[in-house]
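Left out: one protein chain. Kept in place: all the others.
Note that the chains are named A, B, C and D in the order they appear, and that numbering of residues resets to 1 at the start of each chain.
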Amino acid sequence: MPTFRVIELGPSGAVETFDGAERAAPSPAEVARWIDLAAPDAESLELLRARFDFHPLAIEDCAHLDQRPKLEEYRDHLFLVTQGFTCPGTRVEELELHEVHAFVGERYLVTVHADEVPALESAWKRVASDKRPLERGVDFVYYLMADAVVDSNFPILDRIADELEELEDQVLENPQRQDLARIFELKRHLVMMRKVLSPQRDTMAMLSRRGDARVSERTSLYFRDVYDHLSRINESIEANRDLLGNALDAYLSAVSNRTNEIMKYLTLLSAIFLPLAFVVGFFGQNFENLPGFPDWVRSDMLMYAVLAVCIVTPMAMLAWFRHKGWF
Amino acid sequence: MPTFRVIELGPSGAVETFDGAERAAPSPAEVARWIDLAAPDAESLELLRARFDFHPLAIEDCAHLDQRPKLEEYRDHLFLVTQGFTCPGTRVEELELHEVHAFVGERYLVTVHADEVPALESAWKRVASDKRPLERGVDFVYYLMADAVVDSNFPILDRIADELEELEDQVLENPQRQDLARIFELKRHLVMMRKVLSPQRDTMAMLSRRGDARVSERTSLYFRDVYDHLSRINESIEANRDLLGNALDAYLSAVSNRTNEIMKYLTLLSAIFLPLAFVVGFFGQNFENLPGFPDWVRSDMLMYAVLAVCIVTPMAMLAWFRHKGWF
Amino acid sequence: MPTFRVIELGPSGAVETFDGAERAAPSPAEVARWIDLAAPDAESLELLRARFDFHPLAIEDCAHLDQRPKLEEYRDHLFLVTQGFTCPGTRVEELELHEVHAFVGERYLVTVHADEVPALESAWKRVASDKRPLERGVDFVYYLMADAVVDSNFPILDRIADELEELEDQVLENPQRQDLARIFELKRHLVMMRKVLSPQRDTMAMLSRRGDARVSERTSLYFRDVYDHLSRINESIEANRDLLGNALDAYLSAVSNRTNEIMKYLTLLSAIFLPLAFVVGFFGQNFENLPGFPDWVRSDMLMYAVLAVCIVTPMAMLAWFRHKGWF
Amino acid sequence: MPTFRVIELGPSGAVETFDGAERAAPSPAEVARWIDLAAPDAESLELLRARFDFHPLAIEDCAHLDQRPKLEEYRDHLFLVTQGFTCPGTRVEELELHEVHAFVGERYLVTVHADEVPALESAWKRVASDKRPLERGVDFVYYLMADAVVDSNFPILDRIADELEELEDQVLENPQRQDLARIFELKRHLVMMRKVLSPQRDTMAMLSRRGDARVSERTSLYFRDVYDHLSRINESIEANRDLLGNALDAYLSAVSNRTNEIMKYLTLLSAIFLPLAFVVGFFGQNFENLPGFPDWVRSDMLMYAVLAVCIVTPMAMLAWFRHKGWF
Partner (left out) sequence: MPTFRVIELGPSGAVETFDGAERAAPSPAEVARWIDLAAPDAESLELLRARFDFHPLAIEDCAHLDQRPKLEEYRDHLFLVTQGFTCPGTRVEELELHEVHAFVGERYLVTVHADEVPALESAWKRVASDKRPLERGVDFVYYLMADAVVDSNFPILDRIADELEELEDQVLENPQRQDLARIFELKRHLVMMRKVLSPQRDTMAMLSRRGDARVSERTSLYFRDVYDHLSRINESIEANRDLLGNALDAYLSAVSNRTNEIMKYLTLLSAIFLPLAFVVGFFGQNFENLPGFPDWVRSDMLMYAVLAVCIVTPMAMLAWFRHKGWF
């Protein structure tokens, strides 16, 4: 169900909060407004379009909420799509992608989003309880929100980096199939984050270079800061992808090592018992009296000789393998 | 067989549709026309060239219809090659590449294509039933068509992404040769899509920056939107290529894992039965009375000892392997 | 042996062909000339240098004919190195690299090449039999020649793409060592083509942007077309490299699959016969009367029990392997 | 505990050093100051902000000291984040990342850092004992410090390169699991260095292009030198990553080679003893008198024949394997 809410900074300098669509309209002179629309439907978007004269393409984007980060400049407002991830649990299982569409006019900021965006909520609380942000301008309010959305990506990347380092060690020790599945899952997360956060950086770069009525020069300094954070995030994503390649290589070489180790054991077994099997088989032949051997070899001495061979052969084999450095 | 058809917006503001080559000519003042030529032959192209004075190189391109996406600027019209894919079934088996050549003049749009292009047909129906697109200008009509061509790529990429994720899981479970063939097939599709859709984006970027008689500033906003979609498509292609690398790595490591598992089983078998074979072989030797053993060992006790060895040895082997973490 | 030949378009509008070095000189006013020098030696190059006042560096380049594609601008002429491949047989065995050096002046085109270049010959025939190209200007004549050189690369790439797709299927079915050698050979061809055709594109881009006395604006449209073809060629080379990666991966995984299959067969054999060998070995021991067994086990029943074990064991093994999905 | 210290070049031309926060303030005319704050806390940073009117964002950065290298331009000062690595031991075990935040005004340089930075200490000593650096300007003092920070990366990269070359040889000889772990560890170091030193280069490029009141043209020559060092460092990192790929490939192929070698030994064993086992097993069958053989074969001759087979078979096998080039 679409929900409108508004924070207004009136000429008296007091900040007030309203629910409902009533004040979801361009602000009169001397008034600055942040209008937030959650879970929009066709009707509520049409209301925005009619009151603010937004471009049909932008309104159509708001109806879908599966855009890429972008910045579009219209005659009297900017249209911004901002995206970021949060991750509910402590383990990076399922990333939630949050998308906020924002219209930044001279005295109004309109935000549209589908689900509840934690970063937007925290910005909302701050702006509702402190008049300074709205006094600085709606561009600064947008900065507060965008900065919170962007910064929510840092802990995810840190956790992925930590887990990758762990995975690499663990996999070198003892490669398990679920480790492999986990590596691929983390890669999917990184692919998704890069797909979203790399264009996000470009829009912040554009904002930090601007300096017109909608984004004051003072605020553009702040957007430069957000741009910087996004650069760090993108560098972290790349670094994480490198580490992920490490973990995968570690897995493959650990499996290959293990095959090697098993092969060595099999060969050792064969090297010991195949000759022995021949020896005892030889004396198991049904030649009467094993003709050709003098009598005494049928005596105890042969018996002990065979026993000796059965003990010496494996030892010689083991010594030779150790000499070759296999064990 | 070449087929001409024309939609005309006359000075009266009414939209009319005509079949045949008669009105396939530059429109008189106050009239806007969309002329569509399907399955062109040399004759019909010569007719266009003669009536519109198109450049021989552009006409030659239309004769072949295996160009790459491009935008060429002539004195009084733009020549545009637009390409997109559709995929008939629900499984991404064979991609169909559609190519539309368009001449965008001040009051005419000429489109040339070989087979039936679904996206063009839907645009045609909309323009034929609604006068607003042609009122906005032939550049907007071209936008409608190009946007539909571009958007037809989205479902293909989504289906590939879904299938890749499935393939990865399936392959980790149980690698099958046909999975490998499927991975390579999907990669071929992605290679083909990138080859076509990456230059397509460049032409849309050029259109979105223009603002002359042929592409009004108002329409260039719309081309920016198409450019944005193409950026998203290209990012999806890259992300899919990454996922495809995952699926391939998953296959290779699953095969390598399976070899490992089989090796372990083989080694286990050998570790159990090679020593046993030696033991029973030893007592199969034809020494009379196994001299050297005291009499009692020929009694039941030896017999039971051998039986015990035959039971204890495999158990010890299994225990040792489990200790080494192989099973 | 150096061979000069000249096509001349005189003021009378008639095209004439001459052999020999006589007319290998700057054309008088009203006359346009294409001078072609095959298999140059020091003497013939000095002749050109002296008559046309070409730069020593350009003449030095002509003496070696192993340059990279380039465009150099001198005061009164352009110096162009154009390269392309042809492939004699139907199978892509040995690529022939053709190199044409061209000096484009205001009313002369001088081409220098070592061996016979098929594309240049076809352009030569066309210009010799039709006065229109020379009437359009020597830049257009150069375009005709360069376009033919560039287009001769298309069939090679198409054949490589077809063969790669075939190779991939074939290799997945039955990996042969000669397939691997063939994959590497094709990669060498692609590496060589990219090395040559990627700088070639840059020179055409420069030509298509020019518009001075030597390259008329009308002709630069045509060079844009050649540039476009080279873009398509370079995209094809990249796509082919991707397909080649596929074929190589297919080979490696097919070999790895096959090792796996052989291992499974070996393990199956061992799993059936190692236990059987133990069973028959056990009863091959030379214990008198196998003491401990009651008399009846020495009767037929034991005999049949052993036979039964020898039949049931392999079946149980097979059933278990099938259950584990190995076969 | 936050520690302030100040170097001051007074109008008398004498350099003096002070401890404590007293002189941590903008310098009066004719005085140049380097103010260093180690281990900052909220209070000391607020002191700086209040006295110098630094931007809140910059002060917030100083509070965290986990920024990326950057250059921010404020109205009357530059804010610079400089990072570099040192490595305590002779083996590249654990890299220490040092981060220095610097405010470069017209007559003051303020540096803020958490731990002791060796490069900064050496610059501090030089500036405290020699008046020339401060005479040249605070930008030159910043150069001295930044240059030392950057140059401390060279020995690390040289040691990594040396170790990689060693590792590659060692791994080709005798692949050990700890080598693999070491390779991955070095890769993590390189990933981290690239993440930090690649943006560092960009800030130096910006400094070397500037020429305003804060960075004199004379000093920008020096920054060009630092930029150059950073380019060399970044090229070394890339080259090291290539070498690292070598070492990893060497490991994988050495393991694969070793598996191959073990397989050959196992096959050799089997090829020798399996036929022998058959031969002696054949004559171990309990046929009375091996009927069908003439009497004489039960004589010594058969016995010797079997012995001969047992000697000739392994020799033939060995000869055949050698012929096939396996050994």
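One rule holds in what follows: a residue touches a chain if its C-beta (ideal position, glycine included) is under 8 Å from a C-beta of that chain, and two chains touch if they have at least 3 such contacts.
These numbers come from a predicted model, not from an experiment.
Looking at C:H55, C:R136 or C:R159, which residue reaches the missing chain?
C:H55
Taking the entire complex into account, which one of D:T86, D:S216 or D:T267 touches the absent chain?
Of these options, the touching residue for the absent chain is D:T267.
So one chain is hidden, and I want to know which residue out of D:E73, D:E106 or D:D225 touches that hidden chain in the complete assembly.
Among D:E73, D:E106 or D:D225, only D:D225 touches the chain that is not shown.
Touching residues of chain C against the unshown chain: what are they?
Chain C touches the chain not shown through residues 55, 57, 67-68, 70, 72, 174, 177, 180-181, 184, 187-188, 191-192, 194-195, 198-199, 248, 251-252, 255-256, 258-259, 262-263, 265-266, 269-270, 272-274, 276-277, 280-281, 283-287, 290, 298-300, 302-304, 306, 310.
What does the interface between chain D and the hidden chain look like in terms of residue numbers?
With respect to the unshown chain, the touching residues of chain D are 165, 168-169, 172, 221-222, 224-225, 228, 231-232, 235-236, 238-239, 242-243, 246, 249-250, 252-253, 256-257, 259-260, 263-264, 266-267, 270-271, 274-275, 277-278, 281-282, 284-288, 290-292, 325-326.
We adopt the following convention: only the chains that are shown with their structure count from here on.
Listed by label, which chains are in contact with chain B and with chain C?
Chains that touch both chain B and chain C, as defined above, do not exist here.
Could you check if the interface between copies chain A and chain B is built from the same residues on both sides, meaning over half shared, or from different ones?
Under half shared, hence different.
Just grab the chain with the largest centre-to-centre distance to chain B, centres being mean Cα coordinates.
D
Cα centroid separation between chain A and chain B, in whole Å?
Averaging C-alpha atoms per chain gives centres 24 Å apart.
Please report how many Å separate the Cα centroid of chain B from that of chain D, as a whole number.
Taking the mean C-alpha position of each chain, the two centres sit 39 Å apart.
Which chain A residues sit where two or more other chains touch them?
Residues 252, 256, 259, 263, 266, 270, 274, 277, 281, 284-287, 290 of chain A touch two or more partner chains.
Based on the touch definition given at the start, go ahead and assign the chain network to line, ring, star, complete or other.
Here the contact pattern is a line, an open path with two ends.
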